[in-house]
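Note that one protein chain is taken out, while the other chains of the complex remain in position.
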Amino acid sequence: MTRNEILEIIDLKTYFFTDQGVVRAVDGVNLTIGTGESVGLVGESGSGKSMTAFSVLRLVPDPPGKIISGRILLKGEDLLQLTEKEMRSIRGKKIAMIFQEPSTSMNPSFTIGSQIEEAIRFHQGGKQSTVRDKALNLLQSVKIPDPARILTQYPHELSGGMLQRVMIAIGLSCEPDLLICDEPTTALDVSTQAQIITLLNELRSQRKTSFLFITHDLGVLSWICTFAAVMYAGKIVEYADIRSLILKPRHPYTRALIGASPRLDCDREALNSIPGAVPDLVNPPQGCRFHPRCSSATSICSNEIPTLQEEERGHWVACFARSNGKEAENA
Amino acid sequence: MIELYRRFRKHRMALVGVIVLAVLVFVGIFAPFLAPKDPYQMEFGSSLAPLSLAHPMGTDHLGRDLFSRVIYGTRVSLLVGLGSVLIAALVGGLAGLFAGYFGRFVDIIIMRILDVVWAFPPALLALALVAVWGPSLTTVIFSIGVVSVPQYARIVRASVLSVKEKEYILAAKASGIGPTSIIFTHVLPNVLAPLIVVATLGIATSIMIEAILSFLGLGMQPPASSWGLMISEGQKYLRTYPYYSLFPGLMIMITVFAFNAFGDGLRDAWDPKLKT
Partner (left out) sequence: MIPVLFGVLLLVFSITNIIPGDPVLLMLDVKYTEKEYKEMQEYLGLDKPLYVQFYNHVKGVLQGNLGKSIRTREPVTKKILERFPATFVLAVAAMVIVAVVSIPIGVIAALKQNSKIDYLCMVGAEIGISMPIFWLGIMVILLFSLYLGWLPAGGRGEPPDLIHLIMPAFCLATPYMAMTARLTRSCMLEVLRENYIVAARSRGFPEWQIVLRHALRNAMIPVVTNLGLQLSRLLGGALVIEVVFRWPGMGALAYDAIMERDYPVVMGVVLIVAVIFIIVNLLVDLSYTFFDPRIRYDTRKG
């Protein structure tokens, strides 16, 4: 171990067995998250990023999904070997998760207070008054004004931003080692997004919690993550620290993603969209999965699957084009 | 593969329903050829006879062959079921169509009237209507039809409302097409699917209500071969000769089951949102 690793995902494969065939949602993913680090997982819808997150907590809907193989080490302990009961003491306590749609992620029939207190009581126990005080403190730590009143309200009475703060509060209630964030800002408006991300950054530096941050938005990614992995069709195609990834992208897909992002700092007439369509995960393309849409593709790309190679220190790419020194259109 | 098997299993009931329905309709249509004896023929010597090849379901207290009577009973049930549903679907469907399409005042009036009808338990109201009009095949069909109107009106109205605001309707209106045209070319196709589902399930309910009415003496009158009537007549001989009441009841159950299963299958196939 070079740095203090909290989570190590090793060759994870999660497949979905449907009537149309086997969907290889996560097809051999390797990822490491160190203490206090914020690692991002970025890609289009269907790239497998959410399912990777769900696999860590073993929340993959079964049927039709199943974690086929791999190891997920939390501080060295393989989560995939644990019993369901043991896993439950991990969920919410060692690893917590916040979700994309805050308005539907809370039970509409219970007050905010009862749901926060339920989580606190379950993992930490205590008298009602202690639990309530902890709940109030939590709400204050996520900068919710008038926390006492919020405790008595129902989820539909709060805005998306407020609900997300509550979810973060619940997530952090047991001081987990890892917080998984599955596109927590996608459903929020831009200014609320900014507030939530600022909050998350603050909390991370205060508590040294690690983040696994999933998003499709490169802007959000660069703001909150120190490292990031780009996923495409169930595989990781590039991994680097955030600066290198954004400024010196090496995989054609990453370049295309960056190219397709609207930017304020340069004039452009049209956004470059990535040609072609999202790959069929039941029958993925032969060889490199991106090759049908890749402008730098050569014959080897359609025959062999590229593996992640360390290009520079800490910058990994899975692509054949790089070794030929071919630099495709720069963003 | 496992998934495919599971899905088929769920719809197996609907498949069974369709097959049973086909058999029943066949029996209903070809009753005269399938029934071994005349259902009205009384043989006083062999009343309440033990089951035999000649009388697979036994005989009733007047010596009539129960198997033949049960077969003819299929006709009664299917006629009443189909007849009442046709009336209810037509009347209710039109009511719902107008209520949904024209909205406002028309809607309120129509729905209030239907609420009044719906306030009565269907069987009870049908009973009262038949008592007033005098029991016969036609009054039974009409009474059950009247009582069933509200559900068809509701479902049609709901479909119309959901389609009304869709853009292609606005486009059609904008190009000057009149209401009747719009109703029949655009709205109607969307209404048909839920209507057929409710109608299929409605036939099951109608058959059940007819059985209740006949059982209570206010439906088909003797010597008609109605399953409900037979169950009622068989009550007197229950201890010693249960077949009299048993077989007609089984037939009702099988028939209603078939329509329900088929209707459920249709609903699952077309629009799971209709599940109540």
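Lettered A and B in written order, each chain numbered from 1.
Note that in this section contacts are C-beta pairs under 8 Å (C-beta built on N, C-alpha and C of every residue); 3 or more make two chains touch, one makes a residue touch a chain.
Since the model is a prediction, treat every value here as computed from it, not as a measurement.
Checked against the hidden chain, the listed residues A:Leu59, A:Leu80 or A:Ala260 yield one contact partner: A:Leu59.
For the options A:Gln20, A:Ser69 or A:Ser89, the residue in contact with the chain missing from this view is A:Ser89.
Contact with the undisplayed chain is limited, among A:Asn107, A:Ser159, A:Asn283 or A:Ser299, to A:Asn107. Within the set B:Leu15, B:Ile29, B:Leu51 or B:Leu238, the residue that contacts the chain not displayed is B:Leu238. Contact between chain A and the unshown chain involves residues 57, 59, 88-93, 96-97, 99, 101, 104-110, 118-119, 122-123, 154, 156-157, 167, 170. Not every partner is drawn; the one left out touches chain B at residues 6, 9-10, 13, 112-113, 115-117, 119-121, 123-125, 127-129, 131-132, 134, 204, 208, 211-212, 215-218, 228, 231, 234-235, 238-239, 242, 245-246, 248-249, 252-254, 256-257, 260-261, 264, 275-276.
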